[in-house]
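Questions regarding the structure given below will be posed in turn.
Removed from the display is one protein chain of the complex; every other protein chain stays in position.
Showing subunit A:
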């Protein structure tokens, strides 16, 4: 009898433990969010214009606006959790947040651990030039001068795709590249859309317009695995926000350009 009791107690404890451990991942996050009316979102605070801290010490940026948009659609209060790029996925997998909206790119390793929504923000390297330039692909650069920041991803990628006929001017840092473009020392620059956005923000006479993409890795919202209903809901919200232009407005606000149709 006593043995059976012990056995029973152990079994019960095991059940509670296992249930408790797996419960976090299996419980329907969407149910909890609608019940408690709180959506917890991991956002960056050191990566403008996606996420930074404003003068009033409140986080602001593309990711924060996106989080608020989703929170509003879900009818939940948004609780912003500042994360760094190295701990944003652990915050999600340990159940501290429901969503990671932290300029997260998709790759195979991450897809093993978490799920991704549809893309919500553009993130790419490309060749930018003034409105009048007719460059559309790498071959069009022949005979032209392109500025790039030495040693950057776009420098390495650009060097692979251009021929000897292209003059590549490599500057020490992004400021050098930007100055060279703004002063007209180079006709085109290869850089990230975030850097281009920083130029557009200053409203210079020479606006950098995207001519073609070098490397595209848009941002996705990260969710825990097996959160089908929440994933569906988030994707539906994103689809609606893309259709009615509210996501494009966020893009215009923080990146200076509306969303492209193919995102």
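Just so we're on the same page, a residue touches a chain if its C-beta (ideal position, glycine included) is under 8 Å from a C-beta of that chain, and two chains touch if they have at least 3 such contacts; residues count from 1.
We take it that contacts and distances are computed from a predicted model.
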UniProt names the one chain left off this complex as which of "RNA polymerase sigma-70 factor, ECF subfamily", "ATP synthase subunit b", "3-methyl-2-oxobutanoate dehydrogenase (2-methylpropanoyl-transferring)" or "Amino acid ABC transporter permease"?
"Amino acid ABC transporter permease"
Out of A:147, A:192, A:208 or A:222, which touches the unshown chain?
A:147
With the missing chain put back, one of A:107, A:142 or A:185 would touch it. Which one?
A:185
Since one chain has been left out of the picture, which residues of subunit A touch it in the full complex?
147, 150-151, 155-156, 169-172, 176, 179-180, 183-185
